[in-house]
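The other protein chains are all here in position, but one chain of the complex has been omitted.
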Amino acid sequence: MDSEVFSKKRKLLMKTMKNSNPFFAEFGLLDDKAFSEGAIPQKYKELAMVAMSIQARCSECIAFHIPEAVKAGAVKEELIDAIKMGQMAGGSLAYPFARFAFEVLVEMGLVQMTADKI
Amino acid sequence: MDSEVFSKKRKLLMKTMKNSNPFFAEFGLLDDKAFSEGAIPQKYKELAMVAMSIQARCSECIAFHIPEAVKAGAVKEELIDAIKMGQMAGGSLAYPFARFAFEVLVEMGLVQMTADKI
Amino acid sequence: MDSEVFSKKRKLLMKTMKNSNPFFAEFGLLDDKAFSEGAIPQKYKELAMVAMSIQARCSECIAFHIPEAVKAGAVKEELIDAIKMGQMAGGSLAYPFARFAFEVLVEMGLVQMTADKI
Amino acid sequence: MDSEVFSKKRKLLMKTMKNSNPFFAEFGLLDDKAFSEGAIPQKYKELAMVAMSIQARCSECIAFHIPEAVKAGAVKEELIDAIKMGQMAGGSLAYPFARFAFEVLVEMGLVQMTADKI
Amino acid sequence: MDSEVFSKKRKLLMKTMKNSNPFFAEFGLLDDKAFSEGAIPQKYKELAMVAMSIQARCSECIAFHIPEAVKAGAVKEELIDAIKMGQMAGGSLAYPFARFAFEVLVEMGLVQMTADKI
Partner (left out) sequence: MDSEVFSKKRKLLMKTMKNSNPFFAEFGLLDDKAFSEGAIPQKYKELAMVAMSIQARCSECIAFHIPEAVKAGAVKEELIDAIKMGQMAGGSLAYPFARFAFEVLVEMGLVQMTADKI
């Protein structure tokens, strides 16, 4: 599978980064702290990151944070609400990234692609 | 009061925009839809916007969304959690904006400034 | 054709977005209003969006707005002028995106690729 | 006058930059080339820059390009159309900057502030 | 002094942040690691941050990193070279921030303002 190959490569690269310099492991730990369960539940943090990734026009960030949000318990309607926020906050220039977020939802089987016919 | 003057000016400017062209009223309505209560509760939407405003390095966005989050029910610990997210997502270049968010919290009486002595 | 497949997928995704939530149709309508003929002719609005897409380093935005500008009547010289604006406004970090805009012009047959020889 | 003092300071700083290093004069010349009359008339280039300055959330860019657009012949309706574009392209996070653009229009006497009553 | 008041307020806010949540102290420590002497000497790291702050259009970042660069040993010519990089990388929209960087150099007595006469 393409996405499996990509995912495996990504993990190896992350290991490589951490083996190359302790900074990257420390950055990862601090990142985990900022986005783990806290006063704001983790689900809403990951949904905020989905919105932020769209507003910031970062495809890989979207591809990473949608599955993370799902792992933290987010359902389809919440993910769509997060995409709306990102689209609104980021404007027209964020549109291709809201669309990409939907593509990820379709690939994950959370949204069904509209049939291509009249 | 300075912030009252600013707030009044802001409202007059917003009226002026809407009177000048219907687009601005329509943009405002769509924005309200995207950020009102939905699958994601309004409080978490506004907290997401606090984080996004810090990451996007926008002071006026921060000054607007912190009081909106408070109106939607957010408390000090949640606001600080949102600031952490924005700081982490936006990195060092977002630091002055996380600090500005704390300045707003201090001005709103939600956080007490640390005393200036040993 | 690759770009036909891409274009078809894009349209299906856009339908899917609009079917999933009315917000996306409303966002599209407001976007249409902002960029349709007005005090500024549509052609110059689309050319402005070409420049803005380069400055904002958004490849898909470029791939969308160049054909839109052509539909609105823009010719080669105007498109190149818009690319110059985007390049200048966005600086060196926008350079790969000005180059991508030229790639689109070449693919659309508006600019001929310089021959690869002495 | 405040804005005169600011404008004078700005000019002195620009002279200082050019005297400190020839790069800044050369950058200015190239910038002039990109934004002067060309296949796209200068007026539409400056209007595009007004939109881009709002989308990019840059107050000083807005304060500079609105008067430049006026010098190049832009009228109130065109300026408002450019502000709409910038607001739409940049989304909610660009809103304070569209409002600031209106503040500049009011200060220049191009738009009248809506009366503060009822 | 204005800048002393600002600097004192900034320090108190930073203390307040760290007292409010340990995350901010940890972020500061990681930041220190990334920008301290390493394979790249600290001076060149701070000069890179001056350039990056201009490209990212962040005034407070500029106001912070120029004195840091000076503390790390950077001299006038190096600072101007960093400003050139930031200006070039960020394009016209970064111009007001390159100018602000010069304003900081003038205030620090590193560059003399060009005389205001023929």
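A few notes on this one:
To keep things simple, chains are lettered A, B, C, D and E as they appear, and every chain counts its residues starting from 1.
FYI, contacts are C-beta pairs under 8 Å (C-beta built on N, C-alpha and C of every residue); 3 or more make two chains touch, one makes a residue touch a chain.
Since this is a predicted model, take the numbers as computed values, not measurements.
The chain not displayed here makes contact, within the full complex, with A, B, C, D, E.
Here the missing chain is touched by one residue of E:M17, E:A56, E:A72 or E:V104, and it is E:A56. Remark: the residues of subunit B touching the chain excluded from display are 55, 87-94.
The chain not shown here touches subunit C at positions 57, 80, 84, 87-88, 92-93, 95-96, 98-99, 102-103, 106, 111-114, 116.
Think of the hidden chain as still there; on subunit D it touches residues 23, 26-27, 30, 33-34.
One rule holds for everything that comes next: only the chains that are shown with their structure count from here on.
Contact with both subunit A and subunit D is made by B, C, E. Contacts with at least two other chains are made by residues 23, 27, 34, 57, 87-88, 92-93 of subunit E. If you sketch which chains touch which, every chain touches every other chain without exception.
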